[in-house]
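The complex appears here without one of its protein chains, the remainder shown in place.
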Amino acid sequence: MPLSPPRTTDVHDLQGQTEMTHREISPGLEEVLYQEFPVLDHGFVRVIDYMGNDNAIVQAARVSYGKGTKKKTEDRGLIHYLLRHSHTTPFEMCEIKFHIKLPFFIARQWIRHRTANVNEYSARYSILDKEFYIPSPEHLAVQSSINRQGRGDTLSPEYSRYVLDVLRGDAEQVYAHYEELLNEDGAGNILNPDKECLTRELARTNLSLNFYTQMYWKIDLHNLMHFLTLRADSHAQYEIRVYADVMLNLLERWVPFTYEAFLQYRKEGAHLSKNGMETVKKLLKGQRVIQEESGMSKREWQEFTEKLDLTS
Amino acid sequence: MPLSPPRTTDVHDLQGQTEMTHREISPGLEEVLYQEFPVLDHGFVRVIDYMGNDNAIVQAARVSYGKGTKKKTEDRGLIHYLLRHSHTTPFEMCEIKFHIKLPFFIARQWIRHRTANVNEYSARYSILDKEFYIPSPEHLAVQSSINRQGRGDTLSPEYSRYVLDVLRGDAEQVYAHYEELLNEDGAGNILNPDKECLTRELARTNLSLNFYTQMYWKIDLHNLMHFLTLRADSHAQYEIRVYADVMLNLLERWVPFTYEAFLQYRKEGAHLSKNGMETVKKLLKGQRVIQEESGMSKREWQEFTEKLDLTS
Amino acid sequence: MPLSPPRTTDVHDLQGQTEMTHREISPGLEEVLYQEFPVLDHGFVRVIDYMGNDNAIVQAARVSYGKGTKKKTEDRGLIHYLLRHSHTTPFEMCEIKFHIKLPFFIARQWIRHRTANVNEYSARYSILDKEFYIPSPEHLAVQSSINRQGRGDTLSPEYSRYVLDVLRGDAEQVYAHYEELLNEDGAGNILNPDKECLTRELARTNLSLNFYTQMYWKIDLHNLMHFLTLRADSHAQYEIRVYADVMLNLLERWVPFTYEAFLQYRKEGAHLSKNGMETVKKLLKGQRVIQEESGMSKREWQEFTEKLDLTS
Partner (left out) sequence: MPLSPPRTTDVHDLQGQTEMTHREISPGLEEVLYQEFPVLDHGFVRVIDYMGNDNAIVQAARVSYGKGTKKKTEDRGLIHYLLRHSHTTPFEMCEIKFHIKLPFFIARQWIRHRTANVNEYSARYSILDKEFYIPSPEHLAVQSSINRQGRGDTLSPEYSRYVLDVLRGDAEQVYAHYEELLNEDGAGNILNPDKECLTRELARTNLSLNFYTQMYWKIDLHNLMHFLTLRADSHAQYEIRVYADVMLNLLERWVPFTYEAFLQYRKEGAHLSKNGMETVKKLLKGQRVIQEESGMSKREWQEFTEKLDLTS
């Protein structure tokens, strides 16, 4: 039972629509505009609108830095330079608007990124669909014993099956009660005309955090990169990382030079502390450094040696 | 089972603590610092820290407007003047930090106010307590037929009892399964050493939106007044309004002049549209105005006449 | 001597450029994209890019409120409803990017609106043009004796001439010294190869606040309306109001329904205090109210009677 048949129709209408514009366009993103990219069991990400492209970043930088050349290679170099030196304001000149369908518990993490604009589906006003997130067995894991916020080994197949049955059973039950309390089904039909209907803003409190909601989410390119740095990271929860991964692909389509610079200077770079830099300098000069003399704690030293593939 | 016994101890320690400071203080707020004001069945609001008072607003305004007098009556007048003319920057110079315990579905509304700082309890990291919100029977209502986002009549006593049983039953069940999946109880004791423990970040997805979380929430006075304008309003959901009402009392203790001005120019004032103002002017001149000639739609006209106690 | 001939060329290129897009467009704004609208003696405003239109606001609102109808009249009604009830998040879903040339003293006021993105011309990096703001004689006025922040009567013609001579003379002199200290002219030519060149970041400190700078300025529609409410207001300084007036015209082209609602519910509406509302209600019931019994101060009473065309 899709949440919004009329809107899906809208989408198809819009995909077919072509207009003339004097604005800059992003050819790569135009190709997939409005297209739903599936994530998890019922979620998706799609781009609804955007403003600017790599060229818009270059233009904005040149308001600040003066006149520049026109060659593509120099544009690429300027974008890399800007990101390498954290001159981030020109990246704020591009904007993108997503339509995202995601479970509540992920929406709660997502919304902590405050420099974005949001319109979320209102369950005070409308009825939520019967769609909830059930993990795949390979994503069911025990609590990690080393990273207190993460996952360790995968559960055994038998226990996985049990866990999924519990999750599914409870979700089915709370939704059935939700409809009963509303005295309406998800399509808005009264179930029993002789019964009272609990107000929606209270009935929804019976739903569990794995139910899906959806939102429009608009953000500038600088803040999107910050979001992706944190959420496409191995420490992020798997269920938000898969959204970030789809968005990385959309970033590449939208602003290819910026994407390349983003990987180079942000996502796949690393920050070293003062003690870390001093240790690297000593090692490069052939000196021996041990943890006790590095100024680093044991835990920090371990993080440091892992970052640099040092094993001894 | 309290969520955080060690923190409660902290609170008691802090309430007893007295230090000397050269800073401005708010005597009214000092009296209730750290004190938990109960809200709903398990929630609370308490002030953890604050910066500034009415005098700090006056000082900040005088950096902009120049030297001023010292009399208390003039301070009061200046604060009223600032708020009447929407000179809001001096109010941003005061800050307050709350500790709030509230159900998930309210936390989700709360967090939409983005110009605040937040630290929320992490259920990826820690285990949530068995505390969930069950409305009082007098707050159970049917969906409003006029305001599509609000509540209408109260449910019948029999149906109320049924609704509460459903809500309580489901909450008990999802929490029991939560503990079973974690293979831990809320106090962190392993239940069955021979069983696997599902990672916390997945187990929590089984909990429903009526469970309680808690957060530190810090905001400046200008944005706090904006929050209270929206959330202490009759259109806000009852369950967030009760938090806003407690915070109104704390506002009065903290900055009494500002509180008074806030009621006068914001909370209990009203905005009239261009057509509304023109209609009022005509009426005051003794002219007769009917909806069809007012430029207002029927719905707008009704809102207008209600605002002004016009009945005919 | 134009600040940036290469950029001007860019603009002409872009105006000629037409691309196909699947995005929503604003036909009214497309017609004037990149076009410079002159403001003051050397300034301008032009739109560089935009995202969204009236329809995008409706779409975003319907993510929250559910499925809706398709008729234009209902879209207009929904936009009016949203603004009347301060449901502002859907307006944040539209974005616009301006290129603005303006004097320093106006740029300093402008930038106080913090919820916008900015790239400003850097005088640490590049040389400013010899362009400074000299008021027209009709805008030279004495300090207002009633509004301590505003203007009173116009200066006499003779004194005006004297004032303009002083302003022009000083601006000419500080710019001549600026070039001399830089040992460069505005086009970047070394003036005297045997002399030293003071660094740009210090030489610029000799320029006066009436010199022109320029910036890219990007803002969402909600915050733009807030800016226009404050800066197209009669209390704003004339020299910023003229920019706001041009932007009002651009707003009308971009989102005509929103523009109409903005005039109705914001710009030409009025806020009445609690005491003001109570006084209006009494007056409408035929009661007599005098200032002393109104709860309003003398100044407030005067503002109130002016708002409502009440005389005596």
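The first chain written gets the first letter, and so on, giving A, B and C; residue counts start at 1 in each chain.
Basically, a residue touches a chain if its C-beta (ideal position, glycine included) is under 8 Å from a C-beta of that chain, and two chains touch if they have at least 3 such contacts.
Worth saying up front: this structure is predicted, and the values here are computed from it rather than measured.
The undisplayed chain touches these shown chains across the complete complex, A, B, C. Within the whole complex, the absent chain has one touching residue among A:D41, A:E179 or A:E300, and that is A:E300. For the chain left out of this panel, the touching residue among B:Y65, B:Y162 or B:Y238 is B:Y65.
One chain of the complex is left out; on subunit A, the residues touching it are 65, 77, 80, 84, 86, 263-265, 267-277, 280-281, 283-285, 297, 300, 307-310. In the full complex, subunit C contacts the hidden chain through residues 103-105, 107-108, 111-112, 114-115, 118, 122, 124-125, 133, 135, 139-144, 148-152, 155-156, 159, 163, 166-167, 170-171, 173-174, 177, 180-182, 195-202, 204-210, 237.
For subunit B, the residues touching the absent chain in the complete assembly are 4-7, 10, 14-15, 17-25, 30, 33-34, 48-52, 56, 59-68, 89-90, 92-93, 95, 97, 99, 117-122, 125-126, 214-216, 218, 220.
Criterion: only the chains that are shown with their structure count from here on.
For the touching copies subunit A and subunit C, the fraction of interface residue numbers used by both exceeds half; the interface is of the same-residue type.
Centre-to-centre, using mean CA coordinates, subunit A is 28 Å away from subunit B.
The centroid of the Cα atoms in subunit B and the matching centroid in subunit C are 34 Å apart.
Annotation for subunit B: no residues touch two or more other chains.
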